[in-house]
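Okay, so here's the structure we're looking at.
The complex is shown incomplete by one protein chain, all other protein chains being positioned as in the whole.
Here is chain A:
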Amino acid sequence: MFRNQYDTDVTTWSPAGRLFQVEYAMEAVKQGSAAIGLRSKTHVVLACVNKANSELSSHQKKIFKVDDHIGVAIAGLTADGRVLSRYMRSECINYGYTYESPLPVGRLVVQLADKAQVCTQRSWKRPYGVGLLVAGLDESGAHLYYNCPSGNYFEYQAFAIGSRSQAAKTYLERKFEKFTESSRDDLVKDALFAIRETLQGEKLTSAVCTIAVVGVGEAFNILDQKTVQALINEFEISGEEAPADESAPEQSGGAAPDQSGAAAEEEAAPMDI
């Protein structure tokens, strides 16, 4: 591709007004395994596809509890994700110490975005290669945000990132209108269905996915494997139905009310891993 001339460092613009390093960082997010988030008025659910490298190894941790009222799911470079989670936890603790009050999600997300922006404007740094789905609760209700390596952030009703996330997004686009009034259990069910879409025919079991919930009266918690398997069985998900149409071009913001910020990606759907 002809972008190679202007992509050596993050502080070089291309003639078309793009920062290729930042776009490459967002590519890293697309290569990570899928992460999905959806919210109602009172709850937010995060779900991830969690595949171990081999039978001998453990799963990558993709969902992090940041505080009782905030959790994050990552896709992309997990090391970068871990570091950012640590930053978020630190900010929450410091705020809680000074104000005895939970840090409003919206503010944490802006701080995170500003931190990511710094890395797009220093020649000796590189952008974080991780996309974060931040789920949290504050006074104004339940929130789901997506933080980009570019330093942009958007609020969503439901969103999916990572590989084969378009399948999940298509499913979510069909269902998102009823999410606001959904019950907690319906929300978890929809999350599991969305995960199933990304698996493209593979069997959905609790071994390949992780679910976490935060809501009014429910601190952020990751559901244990047994509970998830029981839910899967209960919802009679067998992974035999055909996946949703995934030949649609990759666009950011499946069900978002906001504008997509950084350079629009009008490319083909990501490769299968």
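By our rule, a residue touches a chain if its C-beta (ideal position, glycine included) is under 8 Å from a C-beta of that chain, and two chains touch if they have at least 3 such contacts; residues count from 1.
One rule holds for everything that comes next: contacts and distances are computed from a predicted model.
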item	value
UniProt protein name of the chain not shown, from "25.3 kDa vesicle transport protein", "Exosome complex component RRP40", "Proteasome subunit beta" or "pyruvate dehydrogenase (acetyl-transferring)"	"Proteasome subunit beta"
Per the touch definition above, residue among A:Gln5, A:Ser101 or A:Gln121 touching the missing chain	A:Ser101
Residues from chain A at the interface with the omitted partner, ascending	97-101, 104, 106-107, 110, 138-140
